[in-house]
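A single protein chain has been omitted; all remaining protein chains appear in their positions.
Our next item is chain A:
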Amino acid sequence: MNTLLDAWSWLTTSAHWHGQDGIGARLVQHLYLTAVCLLVSCLIALPVALLLGHLGKGGALAVNLSNIGRAVPTFAVLVLLLLTPVGRWGEGPTIVALVLFAVPPLLTNAYVGMREVDQDVVRAARGMGMTGRQLLLQVEMPLALPLILTGVRIAAVQLVATATIAALAGGGGLGRIITAGFNLASTAQVVAGAVLVAVFALVVEGIFEAAQRLAPSRLGLRAGETG
């Protein structure tokens, strides 16, 4: 219990919030890292997954990629990149490692979402003379949206959590508070850092949960109006 109280007092000390190593700066770095990585991963994974799902090909590829992604430790990828010329690009290694980590869940979920669209609906749309492009954008994608969003949510939460690993390799973000605490042998600071990251992850989870809850109901309403 004492540790938690110590962590609380560490968190509530205003000096720890300001400055270059303060919580504020680390939070901004963490948010920036997560947002950039999520954006890049979505830009890479979603077009590929949507196209493969539309064509109905490459299912094995999507699933296998996801399994391989789980087996490769992000920390190992980060350190490997750090020791290559990429290591000189500042946050480059962290971003590349995190993107590689976030692509598999995005790819798998979006692909599965596209494949699970009711094939009768697809055939009906095709029978109405829709082109492949219309079919993809107006029928398959909206229907696959819940699963695509689930993938984005999983990726976002895991990115927030995994971005802490950057600190092990000297990168920025909230993980730095934890590693600095380890180096100072300050359990209070370590626990405070951990709580910050966990709360951040849960907040992101909550935001996506709320967004998802709003999205399908609106989609359902629209479907009700037209059907």
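The rule we apply is simple: contacts are C-beta pairs under 8 Å (C-beta built on N, C-alpha and C of every residue); 3 or more make two chains touch, one makes a residue touch a chain; residues count from 1.
In the analysis below, contacts and distances are computed from a predicted model.
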### Query
Looking at UniProt, which of "Sugar dehydrogenase complex small subunit", "NADH-quinone oxidoreductase subunit H", "ABC transporter permease" or "Sarcosine oxidase subunit delta" names the chain we cannot see?
"ABC transporter permease"
### Options A:53, A:104, A:172 or A:193, residue touching the unrepresented chain
A:193
### Query
Which positions on chain A touch the chain that was left off?
3, 67, 70-77, 79-80, 82-83, 157, 160-162, 164-165, 167-169, 175, 178-179, 181-182, 187, 190-191, 193-195, 197-198, 201-202, 205
